[in-house]
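All protein chains but one are shown at their positions in the complex.
We just call them A, B and C in the order they show up, numbering each chain from 1.
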Amino acid sequence: MIKVGIMNVTGYAGAELARLLYNHPEARVTSVTGRSEAGKRLAEVFPHLACYDLVVEPELGSVDFVFSALPHAASAEACAPLVRSGVPVVDISADFRLNDAAEYAEWYGGEHPAPDLLPSAAYGLTELNREAVKTTRLVANPGCYPESALLALAPAAKAGIIWPEIIVDSKSGVSGAGRGLALNTHLGEAGESVSAYGLGGHRHLPEIVQEVRKMMGPVEAPQPVPVKVTFTPHLIPITRGILSTCYAPLFPGRLLAGEGARDALRELYREFYKDEPFVRVVDSPPATKHTRGNNMCLVYPTVDVRTERLVVVSVLDNLVKGAAGQAIQNMNAMTGLPETLGLDMPAVYP
Amino acid sequence: MIKVGIMNVTGYAGAELARLLYNHPEARVTSVTGRSEAGKRLAEVFPHLACYDLVVEPELGSVDFVFSALPHAASAEACAPLVRSGVPVVDISADFRLNDAAEYAEWYGGEHPAPDLLPSAAYGLTELNREAVKTTRLVANPGCYPESALLALAPAAKAGIIWPEIIVDSKSGVSGAGRGLALNTHLGEAGESVSAYGLGGHRHLPEIVQEVRKMMGPVEAPQPVPVKVTFTPHLIPITRGILSTCYAPLFPGRLLAGEGARDALRELYREFYKDEPFVRVVDSPPATKHTRGNNMCLVYPTVDVRTERLVVVSVLDNLVKGAAGQAIQNMNAMTGLPETLGLDMPAVYP
Amino acid sequence: MIKVGIMNVTGYAGAELARLLYNHPEARVTSVTGRSEAGKRLAEVFPHLACYDLVVEPELGSVDFVFSALPHAASAEACAPLVRSGVPVVDISADFRLNDAAEYAEWYGGEHPAPDLLPSAAYGLTELNREAVKTTRLVANPGCYPESALLALAPAAKAGIIWPEIIVDSKSGVSGAGRGLALNTHLGEAGESVSAYGLGGHRHLPEIVQEVRKMMGPVEAPQPVPVKVTFTPHLIPITRGILSTCYAPLFPGRLLAGEGARDALRELYREFYKDEPFVRVVDSPPATKHTRGNNMCLVYPTVDVRTERLVVVSVLDNLVKGAAGQAIQNMNAMTGLPETLGLDMPAVYP
Partner (left out) sequence: MIKVGIMNVTGYAGAELARLLYNHPEARVTSVTGRSEAGKRLAEVFPHLACYDLVVEPELGSVDFVFSALPHAASAEACAPLVRSGVPVVDISADFRLNDAAEYAEWYGGEHPAPDLLPSAAYGLTELNREAVKTTRLVANPGCYPESALLALAPAAKAGIIWPEIIVDSKSGVSGAGRGLALNTHLGEAGESVSAYGLGGHRHLPEIVQEVRKMMGPVEAPQPVPVKVTFTPHLIPITRGILSTCYAPLFPGRLLAGEGARDALRELYREFYKDEPFVRVVDSPPATKHTRGNNMCLVYPTVDVRTERLVVVSVLDNLVKGAAGQAIQNMNAMTGLPETLGLDMPAVYP
């Protein structure tokens, strides 16, 4: 039985880790931290976690495995000594996602707290980076938006069938913005409304670009073509769920033309994900509700034959596949357990 | 491993049974029916149940245990031969809830299809009727509203501390009305709105009255006092969840007076439910979201000391504790399994 | 043209006053205040008020009529000098609602800032207190919950057909809690959920009791019977709207018995409100959405003939009939204008 610690259990990602791990057969949460609520019983902070007999502590106790749900910067500072002392860590913050410390500084506004650990950190999109995840002590859990965009684009990007002019239009529930208070998540403001944000450049953009570049490799046609990604997140009045609609021109001549393109594309996607337990290629446009509360990502790839564009819709629960579930999947991979352990359950639908 | 059949898996209660049973360690769903969708794969009807490799059939195959999620009348007709042939059944419909066939005819508008089975049917509010549930082959699963009202009232009613003038004001999400199409569950109509219904007499009323009468026994003060219950259901724009606010005058002199009354009442409730895994007496008013997707009922009892009235608020998920979860709890009790098997999980919050 | 000032335009009630007054043919908003946003253009604070060319000021300019949407205590302090100098004021805060300064101190936690003005303040439920409203310079606009409860109860209470054992169970959208930030109005928490609050005694309770007492007069049967009101507010995931369900035993022998009671009751209600433009007695249970954005209160009275109880359901928009609309109706009455001026519009449905 793995003794697990959760740093910052008092945010949504931390609480979701506790929720999911409660039914994990090989792991047990034994220590949880959270500065603002330290000293309270976990059941006081979160009535749905009354099944736990734990007190929120200021510092982690001795554990075998650590999840960090701390904010960026604070997370790297807390994770670094653990990793250096040999404790395996999944960091849900953004701190180890970007390979380049300079890019981190540009987007997150400060020196990286532990740049020496960047080379050994694995980007924890298990489906696309499994071997690196299995052989590291430090996994950078993907952002929720990148998770949805990358799973939608990977089969096409790796197959070289798209031109690297990509648009990712994402719609997210409010839990992605966290439990902190802000006017844009006040029900009176956000309810019965939809809005776009981050149009000047959202922090998840460089992460998407970095990973798409890796998937596509150099594109030469015949000169080098840069990868261009526009990413627009939107806030919709639901608690959980992200739907990303991804667009890219088809690379001329690489996918069957005409109406057959759709079937050929779906077949390519099915083949790509055929052994993945948490990605399902579906035959009709999915709804976020089909993944509510579980670790699935549903992907619907199609072709707009009028314009010869790839269009892929993906859905997932931003707190599960977009955060805590993916983190547990990574823990399973890192510790040699079956990846599905504790995560194999239907969505809570309707 | 118990082979389980679900009749009418294509409604919300039926689908919820399939969702919950997927992780039950001692039961496996092996046969599901549903007239309108017969012949389709379950995954086609419900993408969240793609984990099942089952086809919706017109008739049940051979199974060890049956849940019926059929509409009333049809349910009794389908359950009766099964029960007579010795198959244990939990009926989620209303058919075996009312002990009196005449009352059934009055409220449900037709002769009872199997009145001979009524005497052996147990009212499946496990917490209050455990012994009868354990020793029968036919359990009538409670209605979702009665479940929330009866768990809120039982400790006070059984202790004789209230006068039998009861008001139950309930607020329910739309899944309680089922998956059928109607204007009052159209998001354009029900969204951003709240309304009352059933004011002339909702079908769950006689069920509440019947069980409250049993709990209170004869009230003589000194002449016999009849049990009077007014029940008003309301539709609110959420998918899952019932909150019931229950009111009754305190029986003079039976509970500590003044501010101390609140603590005395809470102590009485805690004692009553101290061994129940699925009812928790809480210290502050609960939200339905605290029970989303799991089998808990949270009960908050208090006293309006200005008016000397009992006020109890209860919350539960109408599809779980109010339907499928309670049904599985009953199956566990009927088959000698621990009641919590397959049902011990935190709510999906937020 | 009346020059109108709004104190604290930056809350929901203040902004709603500005919204509604924009189309008032005899009034024009010429000055608005709001401490935290002073100096900003109104359009910056509220994009929907871009039709106004006004700057939020720290202090009111010279106006003919003032609405105060300030918090309690601050409101009385700001209104008192205006009233004393002869400016007519409608105060939307609670400061002048309770007739008794001691009761105010008990519920609002502080000395009343202007007790000398209490005797001349009129309780601004125009329908029930029209003459007083027309002849004062200071109107205390009712609370949103009391507005819904009192309009539901008035015809029965004044006719003496109920016993003064009243329960008011109210369901409100989140805008009633204001625009301030709090966890209980965070969409991630309040969305897809319902909860009760204020069970120990909500501040709107004494206001309801005070006015019900006036409506009922002394009840002697044959000894004096005290008025007992239990009031439970609930938070539901909508932005606007209150539905109140009110219960009281019928006074024996005063209303026709049996099924005929319902028609007799409805007739009594229709007669009571027959000349009121903003209260409509309806034949079937109303939804809050039927009053979204306008100044109507819909009232559905019925009798639970099984228990001989009055049950009345009322709906209104808490920001209009429950605040800004009622305030403008009061302004119209105070200034000799037709009460419906600027307020006669259909609800925004769906």
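Following the convention adopted for this analysis, contacts are C-beta pairs under 8 Å (C-beta built on N, C-alpha and C of every residue); 3 or more make two chains touch, one makes a residue touch a chain.
Model, not experiment: these values are computed from the prediction.
Engineer: Need the list of shown chains touched by the one chain that isn't shown.
Structural biologist: Looking at the entire complex, the absent chain's contacts are A, B, C.
Engineer: Among C:Ala74, C:Ala101 or C:Val282, exactly one should touch the missing chain; which is it?
Structural biologist: Touching the chain that is not displayed is residue C:Val282.
Engineer: Looking beyond the chains shown, say which of A:Leu181, A:Val194, A:Ala221 or A:Ala257 touches the absent one.
Structural biologist: Result: among the candidates, A:Val194 touches the missing chain.
Engineer: Could you tell which one of A:Gly34, A:Pro113, A:Gly176 or A:Pro237 touches the chain left off the display?
Structural biologist: Hidden-chain contact among the options goes to A:Pro237.
Engineer: Would you indicate which residue among A:Pro286, A:Gly325 or A:Gly342 is in contact with the undisplayed chain?
Structural biologist: Residue touching the absent chain, from the options given: A:Pro286.
Engineer: Can you list, in ascending order, the chain A residues touching the missing chain?
Structural biologist: That gives, for chain A, the contact residues 165, 167, 169, 171, 173, 188-189, 191-197, 199-201, 228-230, 232, 234, 236-241, 243, 245, 247, 249, 285-289, 292, 300, 302, 304, 306-307, 309, 311, 313, 315, 350.
Engineer: So which bits of chain B touch the chain we can't see?
Structural biologist: Answer for chain B: residues 12, 173-175, 179, 181-183, 185-192, 237-239 touch the chain left out.
Engineer: When the complex is taken as a whole, what residues of chain C touch the one chain not shown?
Structural biologist: Within chain C, the residues that touch the unshown chain are 12, 15, 18-19, 22-23, 46-51, 175, 179, 191-192, 239-240, 280, 282, 286-287, 289-294, 298, 344-350.
The rule is simple: only the chains that are shown with their structure count from here on.
Engineer: My parser should flag the chain pair with the most contacts; which pair should that be?
Structural biologist: B-C
Engineer: Have a look at where chain A meets chain B and say same if over half of the interface residue numbers show up on both copies, different if under half do.
Structural biologist: Chain A and chain B contact each other through largely matching residue numbers.
Engineer: How many angstrom between the C-alpha centroids of chain C and chain A?
Structural biologist: Computed value for the inter-centroid distance: 47 Å.
Engineer: With chain centres taken as the means of their Cα atoms, state the distance from chain A to chain B in Å.
Structural biologist: Result: the chain centres lie 37 Å from each other.
Engineer: Provide the list of chain B residues touching at least two other chains, using ranges where the numbers run on.
Structural biologist: Those would be 191-192, 239-240, 286-287, 289, 292, 350.
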